[in-house]
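Only one protein chain is missing; all other protein chains are in place.
Now for subunit A:
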Amino acid sequence: MPDTSALATAAPAARSSPRLSRAAPFVVAGLAAVALWIAPLALDTFAVNVLTRSMIYAMLAVTVDLLWGFAGVLTFGQAAFFGVGAYAAAMALTYLGADPVWMVAALGLAVLAPAVLGLAVGWLSFYHRSTALYASVISLVVPIVVVQLIYSGGEWTGSSSGLVGFDVLPLELEGFFRLAALALVALTLAAWIFVRSDAGRALVAVRDNDARCAYLGLSPKRIQIALTTALAGVAGLAGFLFANASSVVAPENAGFLFGTELVIWVALGGRGTLLGPILGTIAIDYLAANLSGDLPFLWQLLLGATFVAVIILLPGGLADLARRAWGATPFSGRAAFAPALAALPARPAPDASGAPLLKIEGLAKSYGALTVLENIDLEIRAGELVSLVGPNGAGKTTLMRCLSDGTEDFRGQVSIGGASTAGLTPNRIVALGVGRKFQVASVFESLSVADCLLLARASNDGLSPFGRAETLALPQAALDVMRMTGLDQMLALPTRLLSHGQKQALELAMVVALEPRLILLDEPTAGLTKAERSTIGAVLKTLTGELGIAAVLVEHDLDFVRQISSRIVVLHQGRLVLDGGVDEVVGSELVRTIYSGGSHG
């Protein structure tokens, strides 16, 4: 283990004043609301008017920031949801009137219509193995389609001239300013609490490593679709406010160009910081209103050039500059949060005598004319530790992938505890009780050690959207991995600072924390020191011997395999050529020829 004791001491300091830090956002939000309530008294009519609009746009910036800055989904589509909300409100108010009842109906429609559209867009954008780029492509198409639908709506939507002069909420200019301010403050507070909660970690986790999320039993697409739907509703709410405050809606409110403007504001303010995008949006929109009259083209030119420069040189936006300046002050030494660890009660060991836990029948896989796996039959029972050995290219990792992802294109049957995995995505196979550790350690680089473990427990214990859990309960075996590798002293440390061996151990702890019935390990000891290797060996023996978990281990080191396995299976050129006890297989002629590289028959 490298010496990390200096970093490890950061954890306990975090719980010094939980009550104060929990109340702080509410106090700040309250002060902001009061300040904005009295602001119209000091501002002229022009400023009140413009800032009302700016604050509504800032609500959209919050939604773009949550999607892009936190969840990693670059979206141009929030403009479409905003436009749909604004049009839904304007059309309801135009054709139904502004009685209180119809006003409530307009509000409901303005939130619901975009949310339903958001659900459809989310379903289209996010699916198993979808790419981030595809979601961005869809987010470009949506506003274009919405605008064309508005154009083709004829009298209903006012076509290219939009809708004007409908009845609105009975408020003065100042009243709309205050309404927008309260809505913005409330949204910001809710978003602030959410992104700092346990559930907020899941957003970052999806952005960092959606494959790992799926292999922890979380559905990345469900998280992304839910977020898209909810934030489409929020954008619709902003549209409702906009329609009321301006009493005019036009097709460009829903357009792709407005969608790109939102992204520009968020980028300049600083993605992933919430406050940066809000302040950025208000400042830029207010400046634009003041400058674009006098220097229309120059202003756009300056904004465009600044945007390019910020994207290249300062990806964190202006908020990043502020954070660096703050980091240089003496007040900045706030320690990172980490929960206290606790042990979960042990589950009773499963019955080892019954039906096989994992059953593979006639599994075969080929890429075009290249056959990688052929006619694999294998049964594994609870409590067995089966090592899968074979030379490079024998198909070991491919087999692991077929076992853990039912959407892989393979022939034959795989069943876990009697349930077929055909067509199941990785997260649903995890729900059957399978944990998979990858060859290259797969953790969440921008989260802390404790957060990684928290997410590993999320499919069992859920995540709070309101705050941080004070304790993190893990199975004893996961705690043992942590303790033996010293990770329990580094809970607050970001995982990107961990050594290679520590990352491997953390991933193993995460997989063990899932409490799987079957654990798939792809070279868990590759690149580890001898001490680390024997630690992992001991953990595996406990898991299988005492807890009755079945394990499949891909491994090259025959000595290691001999020490810990209960059975060894040899894979050679895509076929299963040997399956037997440790001594029988290690002593066989075939294994010696394969490993000495002599025969390739």
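To be clear about the criterion, a residue touches a chain if its C-beta (ideal position, glycine included) is under 8 Å from a C-beta of that chain, and two chains touch if they have at least 3 such contacts; residues count from 1.
We take it that contacts and distances are computed from a predicted model.
Enquirer: Have a look at "Multisubunit sodium/proton antiporter, MrpA subunit", "Stage V sporulation protein AC", "Branched-chain amino acid ABC transporter permease" or "Prepilin type IV endopeptidase peptidase domain-containing protein" and point out the UniProt protein name belonging to the hidden chain.
Expert: "Branched-chain amino acid ABC transporter permease"
Enquirer: If the hidden chain were put back, which of A:P170, A:P315, A:G393 or A:G580 would touch it?
Expert: Considering all chains, including the one not shown, the answer is A:P315.
Enquirer: Touching the absent chain in the whole complex: find that residue among A:I56, A:A238 or A:A267.
Expert: A:A267
Enquirer: Touching the absent chain in the whole complex: find that residue among A:L96, A:L140 or A:A469.
Expert: Looking across A:L96, A:L140 or A:A469, the contact with the absent chain belongs to A:L140.
Enquirer: Please pick, from A:G304, A:G327, A:G418 or A:G527, the residue that touches the omitted chain in the full complex.
Expert: Candidates A:G304, A:G327, A:G418 or A:G527; residue touching the omitted chain: A:G304.
Enquirer: Spell out the interface residues on subunit A facing the chain that's missing from view.
Expert: Its contact residues with the unshown chain are 74, 124, 127, 129-134, 136-138, 140-141, 144-145, 148, 151-152, 256-257, 260, 263-264, 267, 297-298, 300-301, 303-305, 307-308, 311-312, 315.
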